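The block that comes next holds chain A.
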Amino acid sequence: MSERTERSEGRERMPDRHGTSGERLDGLSVRDVRVSFDGFTAVDGVSLEVPAGDIRFLIGPNGAGKTTLVDAITGLVRATGSVRFGAEELLGRPVHRISRLGIGRTFQTSTVFEELSVLQNLDIAAGARRSWATLARRRRGVPDEVAAALETIGLAGRAGHLAGTLAHGQKQWLEIGMLLVQDARLLLLDEPVAGMSHEERDATGALLETVSRDRTVVVIEHDMDFLRRFARSVTVLHAGRVLSEGTVAQVQADPRVQEVYLGHPVDAGSARTGREA
Partner candidate 1 sequence: MSLFRGRRILAGAMTVVAAAAMTACGSKTTDEGGATGVSADVSGDTVKVGLLNSLSGTMAISEVTVRDAIMLAVEEINAAGGVLGKKIQPVGEDGASDWPTFAEKAEKLISEDRVAAVFGCWTSASRKAVKPVFEKNKALLFYPVQYEGLEQSPYIFYTGATTNQQIVPGLDYLKAQGAKSVYLVGSDYVFPRTANKIIKAYATANGMAVLGEDYAPLGSTEFGTIVNKVKSSGADAVFNTLNGDSNVAFFKEYKSAGLTAAAMPVVSVSIAEEEVKSIGTQYLEGQLTAWNYYQTTPGAANSKFVAAYKAKYGADKPTSDPMEAAYVGVHLWKAMVEKAGAFDVEKVRSASDGITFDAPEGLVTVDGKTQHIAKTARIGKIGADGLITEVWNSGKPVAPDPYLKTYPWASGLS
Partner candidate 2 sequence: MTAVTPAPPSTAVAPAPAGAAPPNPPGRRSRLRTAAGFAFGAALLFAVAPLVLSDFRLALLAKYLCVAMVAVGIGIAWGRGGMLTLGQGVFFGLGGYAMAMHLKLADAGPGGMPDFMQLYGQLDELPLWWRPFASPWFALPATVLLPMAVAFGLGSLVFRRRVRGAYFAILSQALAAAMVILLIGQQGTTGGTNGLTDIKGFFGYDLDDPVNQRMVYFIIAGTLLALLALTRQLIHSRYGELLVAVRDGEERVRFLGYDPASVKLVAYVVAAGMAGLAGALFVPAVGIISPALIGIVPSIEFVIGVAVGGRATLLGPVLGAVAVAWARTALSERFPGTWTYLQGLLFVVVVAFLPGGLASLWALARRRDVGARPVRRGWLPAARRRAERTEVPAA
């Protein structure tokens, strides 16, 4: 306990930007992952490698298993196969343990704590390793990594506002900010720009590029324009399997992708309500 206390207290004083510089950069390795619900196989033997520092986009039509795959990686649903981040096997661990290995995710609907302020949101995200003794005390001042994240996501001016009063885009950024202070080294973002304006999309893209300097990023996204501008690599899922993988250009040129995917160009809209959503 005392050792932990020191570490966490020490972390708060660390001058580094997000408290992550200097730590190693890991890649994600998914091998033959399968998820089934009551006989329905949502993810059917997916294997993919995301190298360290990549911005990987996961695309695919509705029901392709994108979100379920992320659920499996983060421990929300049970899966077979193997998921490694760096040297650590993730499958079989509880959600919060996986999170503590440096895996962070966002959700399609923003899930910030609306009744808490922006600052409190970030402070909570930063504190998973805090000791109970620290938790029992009040927060005095702003931890450095929280201050840095506030800058990065551009919400420094709204630190004291209730998260529930933020605009939609700002909530998404706050979520990304929470991943930053959480010390996530792998960011799994589920439709981060859905419902955003053009300006907000650009800002989000820029944010992703900043973030990916010392992190690995996986994005589920339907927005093709956003994908073309910011993806470094793309994996296409279809019916629970990997259909195609490569750079944006390679994937776009793949006839199989055109067949199953481009035939359904307006997926993004209907995705909000279906099971996959």
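The definition used in the following text is that a residue touches a chain if its C-beta (ideal position, glycine included) is under 8 Å from a C-beta of that chain, and two chains touch if they have at least 3 such contacts; residues count from 1.
The candidates came about this way: all candidates are chains of the complex that A comes from, given by their letters.
These numbers come from a predicted model, not from an experiment.
Of the numbered chains 1 or 2, all belong to the complex, but just one touches chain A: 2. Those residues of chain A that touch candidate 2 in the shared complex are 1, 37, 71, 74, 76-77, 94-96, 99-100, 104-105, 107, 111-117, 119-121, 123-125, 127-130, 132-142, 159-162, 164, 178, 182.
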